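To start, I am sharing the structure in question, which I have written as structure tokens.
All protein chains but one are shown at their positions in the complex.
This part shows chain A:
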Amino acid sequence: MTDIIKLTAAETAAKIASGELTAVQVTEAHLARIEAVDEKVHAFLHVDREGALAQARAVDEKRERGEKLGPLAGVPLALKDIFTTEGIPTTVGSKMLEGWIPPYDATLTKRLKAADVVILGKTNMDEFAMGSSTENSAYGPTGNPWDLTKIPGGSGGGSSAALASFQAPLAIGTDTGGSIRQPASVTGTVGVKPTYGAVSRYGMVAFSSSLDQGGPCARTVLDAALLHEVIAGHDPLDSTSIDEPVPPVVEAARNGSVEGMRVGVVKQFRGEGYQAGVIQRFDESVELLKELGAEIVELDCPSFDLALSAYYLIAPSECSSNLARFDGLRYGLRVGDDGTHSAEEVTSLTREAGFGPEVKRRIMLGTYALSSGYYDAYYGSAQKVRTLIKQDFDKAFEQVDVIVSPTTPTTAFAIGERADDPMAMYLADLCTIPTNLAGNAAMSLPCGLAPEDNLPVGLQIIAPVMKDDRLYKVGAAVEAAFVEKWGHPLIEEAPSL
């Protein structure tokens, strides 16, 4: 059983397709692993044991009937608890939706089911995807499998921890300011934020609609590509969904190369606040890219220095609007409905009881930034910064094919270390936020352990809008070179739980 959980998704799918393993065997092995280690890790909020086994049985029957199986048929997956799942609880890590069972599937959920991917359950996350550490979950924090006293990143800490602790070979995250890439970075896994609009947001609980993007999480670049292809593509139910063909990401992942590519290194993605070991591993990655045949180009993107500030005005502004729907009237929690309070009072009491501190802080920040007298100075100015960031990216991509940077300025920090200092927490997203503001695609993959703490460091690759395949082409080349250098994938160095 141990060997099954160590397989990549591609290997698992191949073994199921050939009949060497059954989907039920694979699912049972992962359910057993969850039972054995998740008490320590707390990656899952809900495990759908019966549902997963039923899906697995259906795959095996399909195979027995000789029907064609999809490229990920029978492979287990951990789904971030932000996507609606018919008949399975969806909490978004919040007390506001505790016990809520959606009557419909998100488009992404539907696509996973249609591809015969086995959904093991729903993973822990910062409440409403607000956070960089998964400490803001109303259901308690998740531990980083590399060191359970450290954060697994956020907001998709449950998904990344499930991968790093071999509870699932595939997971789904969402990335509003880095919530796929930052968790991937600190857990030594692969996470991709596709181009904004490439993966449907229908049925994904909204935090900041112009920034939120669902995407694949895996332990290898090829696995991420296979999952990317399953979940991406136009959805008429989402008016922001891009109606263009999905870039050839799997083909790119199978043909990794940086030969002749121009790779940009941005001056603004280093300096104060960056851990020495992170910079060391990043510099080594740049050297590796040169050795593999890439041309390195230094870039100056001055507006990136303002990206964090713009993000922490735009995201709260949009969340203050999006979360207005949690009013205790139609679904979720209702508090104070004892006949003595008006609907308005019930709404205020419900929201006070249902939201945690980070959500309240951001709702009020957004309310402030959008309020009369402050709108131009804050929200309006943040939108102008967003224009400048897009312009910086446009100029950069005239000179280079992709940009690389550290994914996060530091490795995983201790649980509780930044809990009372929101600005220190927000710095975790320093390198990831510009791409959310501009809408382009980015990936994080492991590039080694920081010498000072032996924790994973992530390399970020950024590509232009709808050029997601470049992430996989570069990522696969870098991954292969690192595996050759280390003699094994980095994840094998994670301590056993």
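The rule we apply is simple: a contact is a pair of C-beta atoms (placed from the backbone, for glycine too) under 8 Å apart; a residue touches a chain by one contact, two chains touch by 3 or more; residues count from 1.
Note that in this section contacts and distances are computed from a predicted model.
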{"item": "From \"C-type cytochrome\", \"Aspartyl/glutamyl-tRNA(Asn/Gln) amidotransferase subunit C\", \"Acyl-CoA dehydratase activase\" or \"Carbohydrate ABC transporter membrane protein 1 (CUT1 family)\", the hidden chain's UniProt protein name", "value": "\"Aspartyl/glutamyl-tRNA(Asn/Gln) amidotransferase subunit C\""}
{"item": "Contact with the hidden chain (one of A:L227, A:I242 or A:L471)", "value": "A:I242"}
{"item": "Absent-chain contact - pick from A:E35, A:E251, A:E352 or A:E492", "value": "A:E352"}
{"item": "Hidden partner chain, touching residue among A:F83, A:Y139, A:F166 or A:Y196", "value": "A:Y196"}
{"item": "For chain A, the residues touching the chain missing from this view", "value": "100-104, 196-197, 210, 236, 239-240, 242, 306, 308-310, 312-313, 320, 324, 327-334, 336-337, 339, 341-349, 351-352, 355, 357, 360-361, 363-365, 367-368, 371, 374, 376-378, 380-388, 390, 422-423, 437-439, 465"}
